[in-house]
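Single-structure report; data block below.
All protein chains but one are shown in place.
On to subunit A.
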Amino acid sequence: MRIALGVLGVALGAWGAWLLLPQITIELLLWLGGGVVLHDLVIAPLVGASGFVVRRPSVGIGLVTTGIVGILAVPLLWREHGGPVNPGLHDRDYPTGVAVVLGLIWAAVALHEVAAHLQKRRRTNKDHDVPE
């Protein structure tokens, strides 16, 4: 079963490579390798470093979500090579849209932190209550 799966995988991959072969250019190879380099040398170390700096889980979630929204927004905000804006396509106000989403994310983080802080204070107050 495992062997069959592996053989099938090699065959499908070879078929893809065969299809890609006549289309290979330096630029294509850069796009193929670029993601790995960008991830291993930039994105993952950034995530790791943020783990040392950020202590609150909610802030970490906020950062990760911000990163994902940022990645999704790149092709919409950086349009140097973009096609023409057509009626109904790519014609949203993307900067405002991104700002609104990020605003919502960080408002949720702030609300969560405030709620957690209040809860903690209430609990400590309760601990200080002297039983009658």
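The definition used in the following text is that contacts are C-beta pairs under 8 Å (C-beta built on N, C-alpha and C of every residue); 3 or more make two chains touch, one makes a residue touch a chain; residues count from 1.
Everything that follows uses one rule, which is that contacts and distances are computed from a predicted model.
Peer 1: Can you tell which of "Succinyl-CoA--3-ketoacid-CoA transferase", "3-isopropylmalate dehydratase small subunit", "Metal ABC transporter permease" or "Molybdopterin-binding protein" UniProt lists for the chain that's not drawn?
Peer 2: So the chain that does not appear here would be "Molybdopterin-binding protein", according to UniProt.
Peer 1: Considering the whole complex rather than only what is displayed, give the residues of subunit A touching the chain that is not shown.
Peer 2: On the side of subunit A, residues 2-3, 5-6, 8-17, 19-20, 23, 25, 27-28, 31-36, 38-40, 43-44, 47-48, 51, 57, 60-61, 64-65, 68-69, 71-76, 78-84, 86-92, 94, 96-98, 100-101, 105 touch the unshown chain.
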